[in-house]
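With one protein chain removed, the remaining protein chains of the complex are shown where they sit.
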Amino acid sequence: MKLAFIVATLLVLLALPSVAQPYYVTLVLPAFAYAIALLGFNLLFGYTGLLSFGHALFVAIGAYGAAVLSSKLGVRSFELVLLLSGLAAVAAAVPVALLSVRYVRIFFGILTLAFGMLFHSFLFKFYDLTGGDTGIRVLRPSLFGNGYEALDKTAFLVGPFYYYCLALLVALAIAMWRIVHSPFGLHLAAIRENPRKAEYLGVRVRFFRLIAFLISAFYCAVGGTILAINTGQADPELAYWTHSGELVFMTVLGGFASFFGPLIGAFAFIFLKSELMGATQYWRFWLGAILVLIVVLFPRGLVGIGQALWTKVRRA
Amino acid sequence: MTALIATEGVSRSYGAFVALDGVSLSIAEGELVSIVGPNGAGKTTLVNVLTGLLEPTAGVVRFKGEDIAGIGPVRLARRGMARAFQLVHIFPALTVAESIAVAVISQTGRSLRLFACAKKDAALRARVREVAAIFGLEAKLDSEARLLSQGEKKLLDIASAFALSPEVILLDEPTSGVSSGDKHGIMRNVIDAAGRAGVKAIILVEHDMDLVAEYSSRIVALTAGKVLADRPPAAFFSDPEIIAAVVGKRVGKLAQGA
Partner (left out) sequence: MTAFFDIVIGGVFHAAVLFLVAAGLQLVFGVQKIVNLACGSFYALGAYFGISAVQWAMAAGLPAALFLPVLLAAGLVLGLLIGPAIEALLRTVYDRDEAFQLLLTFALVLMIQDVLRFFWGANPQQLGNLVMEYGKLTLGTVQVPAYNVLVILASIAIALGIGAFLQRTRFGRSLRATAENREMSEALGVNVRWMYASVFTLGTVLGTVGGALVVPTAAASLDMPVELVVEAFAVVVIGGLGSMRGALVGALIVGLMRAAAISWYAELEMLAIYLVVIVVLIARPAGLFGRPVE
């Protein structure tokens, strides 16, 4: 049943550029970006039980990595940009994680928030290096060496780049699926459920949290890179704590207790936000109201709602 | 008989309060040693020192000849000692199979395999099934731990400690919260399983003197941080002073039976 849904969704996504208006297709690109980022984020949150309020930091590193590499260092290969930005995020994550995984719950949240804002402050203030509040331009990358110069920006984004990102999402999702179902993933779940007992069973809790953190940073950076190429700009607001909050929002909206929840959450959030922004200038209010509904009434998110409906349908 | 685990003159103070005072004991292969004593006698502190959780303020604690003062639970488990708690510790959302698997995987040292599929590992599943069967949990392998009865959760807690294939296992009131009819059954299962699993020694902390009398090879009684007695059951229960100090007034049945 699940497989059918997945295949159907993939087919729809594959067909989209051919049937839908470019406007809608360009909306799907941020959805891809956030879907990838959230796959990583939820490894840390849903699977390991650590709520970070600073993961936008790694999304921003991905974005600025793409910007610096393309605008300032002339690197145009998307593969190289992805790899280098991802590694940069992992490198940055090492000290952050080493310092943060000693703590849990609210202290972890506050510490990660502080790190995120530290980076934001750095991006904002040191305008000689980072372009300050305007940020840095991101130039179009080449995909597998092909620059697609004949295509204009939109055609590139809704064409080759779209398919590339879709394939990237599928590949990274499969990788994450395997990670989550591996012995490593089982240990993470044990750590989430009862860290003390896990220790008594010989599980090195801090070390595993660290690894999960590093993987999540990599995924978030990949997402950030895609975001930045889509908009053509890397700006400091990507690192602001409210952006981290949105990552959590999306994850919980989709359903943090499920593998596919965050993916659904990313798409749902992007479309929701877009529709709301078009309908009213007070879209933040309605987004907040939706979050309240989710938290109070539907904590398992859209996936939870779907599962509940499915059970009801099967019983009837 | 070389000691498997031993303390020499271990003391532990918290400021002015002396929790343990010069405790020396040793446990050798094949023994089941019970630690008994009234509340506040220092049992928990002793257990924490024996399991490397607390450093003694004086004295040495050794496991297989090596100093284990304060090494912490993770390294302790790796060296071959497991501990099951008095208050049930489980992984609520994990199934029985998964809970046991965590221990098995951790013990094989292959925890960092990121891309292997845990469910498909036949050797792992066999071992998990084996451990579950010892404790009668085979039927519940796919149930989430939080849905088990209190007694079953206790068994799961002990089972996962067993799955580490430890050489020494420390059981902290393993039958508390279990109905008295089941207690002996559980103890027999555990001792039997320990034998089969290659566990070399068991340390038992218990309040139930029936169990202590029945299954211990030796009993260590603590009062006010000191060792009051360290004897096999027969000698232990035939001394009315010891019984009075440790047990209070429940002299009748034990004096007859032992």
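Labels for the chains are A and B, by order of writing; each one numbers its residues from 1.
Note that a contact is a pair of C-beta atoms (placed from the backbone, for glycine too) under 8 Å apart; a residue touches a chain by one contact, two chains touch by 3 or more.
As the structure is a computational prediction, the values presented were derived from the model and not from experiment.
Asks: What chains on display are touched by the one that is not shown?
Replies: Answer for the hidden chain's contacts among shown chains: A.
Asks: Of the residues A:Leu43, A:Leu214, A:Val252 or A:Ile270, which one touches the chain left out of the display?
Replies: If we include the chain that is not displayed, A:Val252 is the one touching it.
Asks: Looking at the full complex, which residue from A:Ala91, A:Ile106, A:Ala279 or A:Ala308 touches the chain that isn't shown here?
Replies: Checking each option in A:Ala91, A:Ile106, A:Ala279 or A:Ala308, the one touching the absent chain turns out to be A:Ile106.
Asks: Who touches the missing chain here, A:Val25, A:Leu43, A:Ala97 or A:Met117?
Replies: Looking across A:Val25, A:Leu43, A:Ala97 or A:Met117, the contact with the absent chain belongs to A:Met117.
Asks: List the residues of subunit A that touch the chain left out of this view.
Replies: Residues in contact with the chain left out: 45, 51, 53, 99, 102-107, 109-111, 113-115, 117-118, 121-122, 125-126, 240-242, 245, 248-249, 252, 281-285, 287-289, 291-292, 295-296, 299.
Operating definition for what follows: only the chains that are shown with their structure count from here on.
Asks: Could you put a whole-Å number on the gap between the CA centroids of subunit A and subunit B?
Replies: 44
Asks: If you look only at subunit A, which of its residues touch subunit B in the complex?
Replies: Interface residues on subunit A, with respect to subunit B: 175, 178-179, 181-187, 189-190, 193-194, 196-205, 208, 211.
Asks: Give the list of subunit B residues in touch with subunit A in this complex.
Replies: It is residues 72-74, 76-78, 82-83, 89-94, 98-99, 101-103, 105-107, 110-119, 157, 160-161, 163-164 of subunit B that touch subunit A.
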